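What follows is one structure encoded as structure tokens, with my remarks underneath.
As you look at this complex, bear in mind that one protein chain is not there, while each of the others sits in place.
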Amino acid sequence: MEISRRSFLKASGATLGGLFLFNGLDDKAIMARSLKKVPLQQKVTESTTICCYCSVGCGAIVSVYEDGIVKIEGDPDHPINEGALCPKGLAMSQIHQLDGKPNPYRLTKPLYRAPNSTEWEEKSWDWMLDTIASRAKATRDSTWVASAGRTDGLASFGGGELDNEECYLLSKMNRALGVVYLEHCARI
Amino acid sequence: MTNHWIDLRNSDCVFIIGSNAAENHPISFKWITQAKERGAKLISVDPRFTRTSSKADIYAPMRSGTDIAFIGGMINYVINDIEQNPANYNMEYITQYTNAALIIKSDFEFNNGLFGEIEQKEFNGAYTAASKSTWGYAGGNAPTADLTLKDPNCVFQLMKKHYSRYDAETVSKITGTPKEDFLRVCQAYAETGKKGKAGTICYAMGATQHTYGVQNIRGYAILQLLLANMGVAGGGINALRGTSNVQGSTDMCLLEHILPGYLNVPVEGDADLDSYLRRSAKHPASTVTPVGLAGDTSANWWQNARKYIVSLLKAWYGDAATAENEFGFHWLPKKKPGVNNTHIGLIEAIGTGIIKGLWVWGQNPAAGGPNANGAREALAKLDWMVSVDIWENETAIFWKRPGVDPASIKTEVFMLPACCSYEKEGSISNSGRWAQWRYKAVEPAGEAMPDLEIIADLMARIKKLYEADASAPGREGILNLTWDYEHVTADQIAREVNGYDLATGKLMASFAALKDDGTTSSGNWLYCNQYTEEAGNKCAARNPVDSHPQKIGLYSGWSWCWPVNRRIIYNRASVDLNGNPYDVQHPVVSWDSQGAKWVGDVPDGGWAPINVADAGAKVLPFIMKGEGVARIWGPGLAEGPLPEVYEPWESPLANNIMSGQKNNPCAFIGKWMNEQGTPDKYPYVCTTYRCTEHWQTGIMTRNLPWLNELMPDMYAEMDEELAEQKGINNGDKVVVSSARGEVNAVAVVTKRFKPLTVNGQTIHQIGLPWHWGYAGMKTGDSANRLTPHVGDANTTIPEYKTFLCSVRRVD
Amino acid sequence: MNIGGMEWGVTLWIDLWAAGMAGGAFLTAFLADKFSGGRLKNLFKLAVCTGIILALVGVALLLSHLGNILWFWHMFVTVRPESVLSLGGWILSGWLTVACIMLVLWIISHYARGLKSFADKATNVLSWVGFVLSILLMTYTGVLISASSEPFWAITPLLPAVFVVSAVASGVAWLIVVSLVVNWLNTTGNRAWNWFIEQFFDDSGWQIDSVAISKLAKSLVVVIVVELVVLVAFILWLSASGSPAATEGLRLLTGGALSLWFWVGLIAAGLIAPLILLAMNWKRDFSSGILAAITFSSAGLVVLGGLLVRALLLIAGQA
Partner (left out) sequence: MSKAILFDLTKCTACRGCQVACKQWNEHKAEETSNQGSFENPKELSAETWLKMRFIETERNGKFDWLFLRRACLHCEEASCAVVCPVGAIFKTEDGFVHIDQEWCIGCGTCTQACPFHVPHIDHHAGLAMKCSACTSVGYNRLDAGLKPACVSTCPTGALTFGDRDELVSAGRAQVDKLKANGHPNAYLYGENELGGLHVMYVLDDSPSAVYGLPDDPKVATADVVGKWLSGLVTAGVLTALPFWLVFKRKQELAGGSGKKGGA
């Protein structure tokens, strides 16, 4: 590398030295300079996670910095991805945070839409869960097939994006209610 | 996946068909690239030249929906090669570990595309019971084997006869694949039939989303068994699953036909546990013992199912589950036989008013399901709907989607904010069956709650309502349900899933110790062993050292995988009759004769190798099958024991080139807003797929600007010839239409699609990603507005991958 | 073609044009004065005075072009001869300094008669320095563009020649325009103007000799001819270069989106028309009557042509 740098110096020296004798070459641009040392922001917490997109199961590290910025990178210790991530995995931080602020598209409150209404209304968790529970009971009771211990009037979708424990509990709840229209994205 | 992601590096030939691994599972290419560095070949078969194809040694285009012709042709090639060069194949494996040598009933017949007689049902056809009975083994539970494979009624000969019709010319005529390309694929992949060589088939929805999707996979299985690629490192049939926990949600059986751990769902008429298990063929009576093989015993592991269902019932109903009440078996709902409760059937049932209430947990059927226009219309028939998601998705706002008047929609809608994956704690299972724990890193957004807490709270409230209402029907099961989840944690549930010894209160060590007398519980027997007294929560294990003696990349100390941390399943087929590995460089397990034990991966059962074990204990390798050997011949499926080529529901051809039976006779044909298109109006083959930059319906990616930047708009890919005919320039706005709807897209005119010559006819294909919809930051049309409401004969998975369309430029 | 998005856009066209023209005007007036035995001091003063304004416009635009105006001073604590812009900054500052000192000396000698002989000597020396700096100033504007990675600008060494000849042409034309304007202003008897002009035009009156204007016009004819020759050479060399990027720029210029501006705007209106108009009247007095109007507009066209040539070459190089 020394040689190449010197030949470069020589080249520019030769071209300009003759013209501008009054001023020697300022080689600032070419000679290596040391960088100002500014350490990375101090990390407050690091948690391991598994990517929420495809099913390769890549490990990732969620770093939350002092200023609240969340960054997510591949977990270098993880044997499957060895620190690598695809663009989706890397963009995971934006699910929570956009440009340092909460992602404005996230749902942050329970919302209710009355029949034939044109808009959402904010409701409390309590109200929502109580209302859903009573709707579920009413539907189940009115469509109960006693001989088979099931309801055909209540259906459940979803689960591929839930954790195993959540899937298990959802399965348990649905079966206990007698739901047989029970499906999720593995089917489609 | 029978194997796992890292194991791809051990392969000598990676055959990717019906998958676009480089785009949809980018990290898989970490391991595929390493295999290639070692000299492995990469084959990509796809209607479209993809980023996967760009790295392939051999790329072969094919008409979407003709996989069975392609694979059948490969099977034909391999059978002929086996007969000519048996030394190039593992004949011991073929004869001893598969049912190739077993004799089939003499009245088996295959005629003009059909395996017997069909009777027509409401939504689909079905073979008569009489016809199905001809598919079985001669000799019933003790079929005989002809190790010479010469008996004209042995599986090998029947298969040979069946696939002799799939010669390279005919295959090329059907698939549109140039014959040379097809033969290059055959030749390269057949080389993995050698002892010590391994080939892996990686597939995904490109294979399954057809009216004969299961038979596509059956084709892969036959090919892999003929090439002795099952159970070995670098081999296997690897479903590259698309959702982070679709494996776990399947294991937990959020599906209409199975209970946690793949136990069958009870149906009306299951009088008791025993009859239920008999009907499910998960009973000692379903054991089949072949005669004439070196192995003389079939483990038929499923005969243990009684232990698993009883342990499940104990987990769910606790002390209320007793031997007297069959452990609460009758509190489980029983399906009505013949009713299709799957996704498509569910939407039809909403449409016809059967279903009144629906809750949707992190799913988006209004964009992700087939025939989305129909699904959106159907949702308006519901009385109420709950959407639990981290975003406002298409399903949650179906009532205010473009073009509808919200005031006209009566459905009451509840939208609950859920936590994203790193705002909560829990485990997920990847495609390689590794269950991995993830931790909470940040506080939930706003009032968002983990689904776990929402479910726990909701059911507790429902339970209270039933406690208060003595007249409510069917309340026993609810009242007896164990639901002690006031301060529910993922850890608590993980323990429940693993299960307890109810006498001691200690966690169960493994499913081998589960009992059918009600003294053990396990929420999912397959996950029994994930959380033990000794090792704690194994899903959280982080030992980065590969402890396998030959370092084949198992990393058994990193997380935990089912069953019992076995990283490569069917691994007893990776060794010869003496327990010596076929591939000495990458042995999965091998028998240590000095120590009289297996070393390497957790073996498929600890029994000694067949030649080492005593007579009467020579256990055949495929322990999950009743007959102990792998099924080249598969009589359990709806449309027959061998895959046969049919045209998709919407085909550009007038007839099936191979037989008089044009479509799969057993396919499910929906009725809800399901018009069928014809080639005169819709002359082009349309297929849908995903791209690297977005995910599923896009709701998880279209709200992330970095990903929108990379792939901003809905697009339609097409070949240059078609574009020229239609006056479409690259980048133009186009409308793609099917009999069911229209979508707007940006034309991507590319050489990556090429017109194919099919039976002398030029076929153009158009490709659409299905990542867009009307909700979220970046919107666009959903490709599923075009897809048909038809499904596979066995699973009813929708035929997203092949239908007819037309295209025009928008000025 | 997104002209608005080009890194080197309209401010730089004007900057390079104004700075070049200032240099061109200085050079023209200096040479005219020297060759005519010092009889054109007025013209020289006019060149320096208006040149300063042009150069200041150039400096202002250069600074406004900087992403970080407040940090412009970084340029003046750095000497980097290999950086054309660094040199250019120094040349422009040097030129401005010289021009301003000359201006000050002229004003001083007006008020302090005793210093006149010293001031004359000093301005004489400075005018030589200014002459050299003017040449460097004009050349720098071309070298700045040419020392880049755009083949259209860089592949031939002729871009600086085009810029220099165009700078001289617009410099001459500028002097013609301002001379005619000054002479016309003199006829208006405007008191403020008279006061202003007397500050340093007093010793030889403030009228620009009409013969001098005629001579400038004649010079302009010659310069235009040279400019046409250099432009043709530039285009021929470019088309022979074989560089696809350069050829594409050339195509844009002569046959593409820029061709109307190039052929009608630059070649026809900016060069050929003034050339013909001025050459037709070679033997006549350019400074009065209808001919003055023709001369004025011809020179004006050349001035605008000078802007156009920079704009077109900068756009074609970046498109």
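Order of writing sets the labels: A, B and C. Residues in every chain begin at 1.
Heads up, the rule we're going with is that a contact is a pair of C-beta atoms (placed from the backbone, for glycine too) under 8 Å apart; a residue touches a chain by one contact, two chains touch by 3 or more.
Everything numeric in this text was worked out from a predicted model, so none of it was measured.
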Shown chains touched by the missing chain? A, B, C
Residue of A:91, A:111 or A:154 in touch with the missing chain, whole complex considered: A:91
Of B:178, B:473, B:605 or B:712, which residue touches the hidden chain? B:712
Of C:37, C:114 or C:189, the one touching the omitted chain in the full complex: C:37
So which bits of subunit B touch the chain we can't see? 22-23, 26-27, 29-30, 33-34, 49, 51-55, 691-693, 705-715, 729-732, 746-752, 754
Residues of subunit A (touch criterion as defined above) contacting the omitted chain: 1, 4-5, 7-8, 11-12, 15-16, 18-19, 26, 28-41, 69, 71-74, 76, 81, 83-87, 89-91, 93, 99-100
Go through subunit C and note every residue touching the omitted chain. 7-8, 27-28, 31-42, 65-69, 71-72, 74-75, 78, 80, 82-86, 88-89, 135, 138-140, 142-150, 154, 157-161, 163-165, 168, 172, 204-205, 209, 211-212, 215, 218-223, 226, 230, 318
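Quick note on the criterion: only the chains that are shown with their structure count from here on.
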Specify the chain with the shortest distance from its C-alpha centroid to the centroid of every protein C-alpha atom present. A
Let me spell it out: compute each chain's centre from its C-alpha atoms, then which one is farthest from subunit B's centre? C
What whole-Å value do you get for the distance between subunit A and subunit C if each is reduced to the mean of its CA atoms? 59
Just give me the whole-number Å value for how far the CA centre of subunit B lies from that of subunit C. 76
When the centre of a chain is set as the mean of its C-alpha atoms, what distance in Å lies between subunit A and subunit B? 26
Junction residues of subunit C - those touching two or more other chains: none
Within subunit B, the set of residues that touch 2 or more other chains is none
Provide the residue numbers of subunit A that touch subunit B in the complex, in ascending order. 45, 47-59, 62, 64, 70, 72, 77-82, 84-88, 90-92, 94-96, 98, 102-103, 105-120, 125, 128-137, 139-144, 146-188
